[in-house]
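Only a single protein chain was left out; the remaining protein chains are all shown in position.
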Amino acid sequence: MTDFEPKIITFLCNWCSYGAADLAGVSRFQYPPNMRVVRVPCSGRISPKMILAALRKGADAVWVSGCHPGDCHYIEGNYYARRKFTLLKELLEYQGIEPGRLHFSWISSAEGVKFAQVANDVIAEVKKLGPAKHFIKKTPGEIAA
Amino acid sequence: MINPYVPYPVTIDDIQVATEDKSLKTFRFVFKNPGDEEKFSYKAGQFAELSIPGQGEIPIGIASSPTEKGFVMFTVFKTGKVTQYLHSMKVGETMGIRGPLGNWYPWDTLKGKNILIIGGGFAFTTLRSSIKMMLDPKNRGDYGNIDVVYGARTPGMLLYKDELVEWEKRDDIRMHLTVDSEAPNWNYHVGFTPAVTEKVAPQASDDTYAIVCGPPIMIKFTLPVLEKLGYKHDHIIMSLENRMKCGIGMCGRCNIGRELVCKDGPVFTLDQINLTPKEY
Amino acid sequence: MKIYHIDRESWVKGLAASAEVYQLVGPVREKDDFDFKVLDKGQMPDLTGTDTRLSPKALVFPKSEIMMTFSTDPNDPDCNIMKEAKKEYPKRAVIGIRPYDARALQILKMNYDNGDYQDPYFLNAYEAITFVGLAVNSPSSTDFSTSCGTGPFDEKGLDVLLVAAGEEGDFYAKILTDKGDAWAKAAGFSKEAGSDVSTRIEAMKKTAEEAISSKIAFDKIEKKTVLELFEADHWENTAFACINCGTCTYACPTCWCFDIQDENFGTKGVRIKNWDSCMTGLFTLHGSGHNPREHRYQRTRQRFMHKLKYFADKYGEGIMCVGCGRCVRQCPANIDIREICETMNK
Partner (left out) sequence: MINYTENIRKISSDLLKSGKVDVVIGYKSGTLPGVNEPFLAKTPEDADKLVWDSQCRLNLANYLTHRKDKVGIVAKGCDSRNINTHIVERRISREQVTVIGVPCTGMTDKTRLKELAGGDILTLTEAGGKITVKTAKGEKTADKNDLLQDNCIRCLHRNPVINDIPAADPVPEVNTTRNNDAIEKIEAMSADERWAFFDDLLSGCTRCYACKNACPLCYCPTCFVDESRPQWVGKGDDPVDVRTYHTLRAFHCAGRCTDCGACEAACPMNIKVRLLTGKLEKSCYERFGWEAGMTSDVRPALDTFTTHDPEEFIK
C-alpha cells in the first residue's frame, strides 16, 4: 500500500480552518495534496448526507474542520456540529466503517501549523487503512470497463 | 421489437433565449441518423421526451410544425433538474429525443372549420406548431377563419415574437395579442386573456372549435367565457399536462381516471375531461 | 392435452433433467418467508408455503432493471447516445407459481403491450418463461381469488398446472400449452395419469374453491360512473389509517407502475426502470410544485379506483386484482381492499 494516495474530502469552515489551510500554504508548511477541499460557511452546515455522499463516491476518508468551541462566527454552529458528528461517527462505525475514515478537528485561522499537522496525521492514518472498502456505490457490471 | 425507450440521437442546432426573463429557451434539434426524422413524423399537438443522458427526461410539446423540415423545435421553461441542465447546454452537443408521443389536435375533425386558438404564457408551443401548420399554403385552404388570442404578462414574455408580428400583418389569420398591463410601445390589447377572448372571440357555431392551452388560472377563467359565447363542450379542445416518465402509457402516473394523459391525451375535449377526475 | 402422473422420484429426476434445458425458478424459504429465486443446481423448489411474500412479478418486472447505458465523455464518439443494455433471456421454467399469480402476470402484460408500444424488457422476460403452476389445495383465509376472475386452479396464465395428487409428494401435471408440453418432454415425464384423473382434479378444484370464504363483489362499481365513485364522500375516512407506504403496491402482483432514473458513474451511466408506487407524493408532483394528488387520501383513492374501476372500464376484463391477499396481510395499517371494495360497491 506504499504507493496508495488516498482521496480525502475535506470540509473546511470558511471562517477558520479554510484560512488555516491558506496560511499553511503561504507559510510553506508541507502537507501532501490528498485533500479535496470543500469550503463551507460553518461546520454546522455539514449534514450527514454530505459525508455519506463523499463516501458513496469513493472518498477514502472525510475530514471536517471548524472553529474552536466558543469561536463560531455564528456563535453556536460548531456546538451543534459536535453533537451531530458524535452520533454520526458512532452510527457509521457501528455499521463497520473504520474509525480512521472520519476525522474532525477544530482549527482556527491562525493555526496553519496545526492544519498541516492534522492533515499529515489524517493522511498517514488513511494510508495505513488502505483504500475505502465500504459505502461506495459500485458501478454496475453493464458499464464497468 | 422496437424499444420505445431508446431515444433518437440529436444534435442541438440552435438555441434562442425566448423570453425577457431568460426562463425559456427555444432549442432546435437535428437528427444525427438519416432516416430518424422520417420516423419522427408528427402532427401538431404531440409532444416528445427530451432525453439527456445522466439527467433524465422531460415531456415537452413540439413547437415546430410538421411543415418545417430538417429540424424539430422545442421551447423549454427552466424549472427542474433536467430543464436546468438543458438550459446550460450548448449548440453542437448531443442528446436524445423520444417520440412523437401522445395524440394531436383533431385535425380531421377540424377540417373546414373555423378555429379559435386561445393561449397563455409559455403554453403556446404546440399552438405555434398548429398555426404554422395551418398557415402553410398547402394547408390554409383546409380551414376556415383562424382567430388567435394570445396573452402574456408583458410583451417580453410572449413567445415567438417575430412570427407573431408577421402573422399580425397577414389577412388570413386574426391575431389578438394581449399583455396583463400597459407597456411602452405596445399597440395591441391590454388585459387578461379571458377578458380579451370575451371581446374578440367569434360567436359559437357548429363549425367553430376552440383550442385552449395555458396555465390553470387562465383555463379556469376562459372556460366560462367560452360557455357564455355558446361553445359546446365537445367544441372546446384542451391539452393537459401531468407528471410523466415513460410517455407511452405504461409507467402509470399521468392518469386522469382511466385516461392516460401521455397516450390517450394530452389533447382532450372538455366533454371528455368533464367525465374524468380533475387530477391534473 | 395430456395429464401426467409424477411420483416423488420422477419429480426430482424430471426437475434435474429439465434444468439441463431451462433455468429453473421456484419458491425458496428465505429468512422467515418464501420468495421466488433462481434455483441452484440440484436445489428443489420449496412448495410447502401457500404464497411467496412478494409476488413473482419481479421475474418479469424487476425491482430495478438497467434499460440503457451511456457515456457522457465528450471524447467518446457516442457521447450522450443511449444504448440498449445487453440482456439475455434464458429459457426459464417457473415452478410452483400460484394460478392467480400467473393470471396477474397476464394482467401486467396488458399494460406492457398496449397495442401501440411494447416494453421489450417485460415481454422478452415473459416470453422466455414456461409457467408451471401449482394448484392451491388449501386456500388461505385472505384468498379471495375466486371473486376476481381467477382461482386456486385457474389455468389462464399457465403452461402446466401441477396438482398435488394426494400420495405423498406426487403430482398430476396437466399440460396446457405447447410450451408446457416442451418442458414436460425436457423433464422426461411420460406416465399418463389414469382415466379418472380429470374427475379427480375437478373434485379437488371444487373443494378448494369452496374452501374460499373471503369474497368481494363489484357489480355496482361496474355500473356507477367514475365520478360518482371518485367524488364519494367516504374517501377521507376510508383512507384515514393509510400511511401511504408502498407495501401494498410492491407486494401486489398486478401493480405495474414504474419510475425511470438515470445514474451516473464518472463519465458513464445507466438508465434504470425501478418499481414505483402511486402512494408517494413524488409520483405525480409537477415541475411547478403543483401536485394533483397532494393529500394522502387522494393517493389511496387512486390505488383503489385504478384497481376496481379504471382498469375494469378500460380493458373490460374484470378488476386489476387477483385476490391473492398479500396487501391485506402485509398492510401495516389494515387497509383492506375487500372492505374498500364493499364500501365502493354500496
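By written order: A, B and C. Residues from 1 in each chain.
Criterion: a contact is a pair of C-beta atoms (placed from the backbone, for glycine too) under 8 Å apart; a residue touches a chain by one contact, two chains touch by 3 or more.
These figures come from a predicted structure and were not determined experimentally.
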{"item": "Neighbouring shown chains of the undisplayed chain, as defined at the top", "value": "A, B, C"}
{"item": "Given A:R36, A:R83 or A:K128, the one touching the chain that is not displayed", "value": "A:R83"}
{"item": "For chain A, the residues touching the chain missing from this view", "value": "48-49, 52-53, 56, 69-70, 76, 79-80, 82-98, 103-106, 118, 121, 133-138"}
{"item": "Chain not shown, touching residues in chain C", "value": "30-33, 50, 53-54, 63-64, 138, 140-142, 237, 240-241, 243-247, 249-251, 259, 261, 263, 272, 274-275, 277, 280-282, 328-330, 332-336, 338-339"}
{"item": "Chain not shown, touching residues in chain B", "value": "80-81, 84"}
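By definition in this document, only the chains that are shown with their structure count from here on.
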{"item": "Arrangement of touching chains [line / ring / star / complete / other]", "value": "line"}
{"item": "Identifier of the chain whose CA centre is least distant from the whole-structure CA centre", "value": "C"}
{"item": "Separation of mean Cα positions, chain C and chain A [Å, integer]", "value": "47"}
{"item": "Distance between the centres, which are taken as Cα means, of chain C and chain B, whole angstrom", "value": "39"}
{"item": "Contacts with 2+ other chains: residues of chain B", "value": "none"}
{"item": "Complex contact set, residues of chain C against chain A", "value": "66, 69, 85-86, 265-266, 268-270"}
{"item": "Parts of chain B lying in touch with chain C, wherever the complex brings them together", "value": "1-7, 9, 32, 51-58, 77, 79-80, 83, 93-96, 216, 241-243, 245-246, 248-255, 257-258, 263, 275-280"}
{"item": "Chain B-facing residues of chain C, complex", "value": "67-68, 70-72, 79-82, 84, 111-112, 114, 116-120, 123-124, 225-227, 230-231, 256-262, 264, 269, 271, 276, 278, 283-288, 290, 292-293, 298, 302, 305-306, 309-311, 313-314"}
